[in-house]
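Now for subunit A:
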Amino acid sequence: MIPLSWYLIFAAILFCIGLYGVLVRKNAIAILMGIELMLNSVNINLIAFWRYRSPDGIAGQAFAIIVFAVAAAEVAVGLALIISIYRRRSSVVADDMNLMKW
Partner candidate 1 sequence: MQSDWLFIGLFLLIVALFPGAPIFLAGLISPHRSNTQKSQTYECGLETVGDTWVQFRVQYYIFALTFLVFDVELVFLFPWAVAFGQLSMFGVLSGVIFILILFVELLAAWRKGVLEWA
Partner candidate 2 sequence: MNFISDPITFIANWLGNLLLSWGLSQTFVTVILKFIGAGLVGTFGFALVIFTIWLERKLYGRIQDRLGPNRVGPWGIFQTFPDMIKIFTKEYITPVGADKVVYNLAPILSVSAVLLTWAVIPFAPTIVGTEVNVGVLYLVAVGAIGALGIILAGWSSNNKYSLLGAFRAVAQVVSYEVPMVLALLVPVLLGRSMGVNSLVNAQSVWFIVLSPIAALIFFTSSMAETGRAPFDLLEAESELVAGYQTEYSGLKFGMFYVGEFLHAFTISALTATIFFGGWRGPWTEQVPILGVAWFFIKTFIVYFVVVLIRISMPRLRIDQMLNFNWKFLTPLALVLLVLTAVLDKAFYLVLPSLNLLEAAIPWVRAGMHLLLNLFIVIITVQLLKSYKIKSVQVVAKPKPIAVAPEPPASVIS
């Protein structure tokens, strides 16, 4: 049997890899990919807690479903924004998007 700790450690590592991508990558699309990894690790945690702590409940699964919906909405809008910015400013580098900085 696999103890819960394995899943939690795995999800934590995946989350940190995603976080590293978000912090470090220049390309805005790559940043969104990092966010996807983070959301996935959260989902693993939700399902793992449901399975190990309250297998009769439904909350973990329902939350995971809502994470799916939010991830889809986030990707759709995020990529649309990037495409729009690319079309106006010919750049997808996150550091260049500084029009609102001051």
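How these were chosen: all candidates are chains of the complex that A comes from, given by their letters.
One rule holds for everything that comes next: contacts are C-beta pairs under 8 Å (C-beta built on N, C-alpha and C of every residue); 3 or more make two chains touch, one makes a residue touch a chain; residues count from 1.
Keep in mind the model is a prediction, meaning the values are calculated, not measured.
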For subunit A, as assembled in this complex, the candidate in touch from 1 or 2: 1
Residue ranges of subunit A in contact with candidate 1 within the complex: 65, 68-69, 72-73, 75-76, 79-80, 83, 87
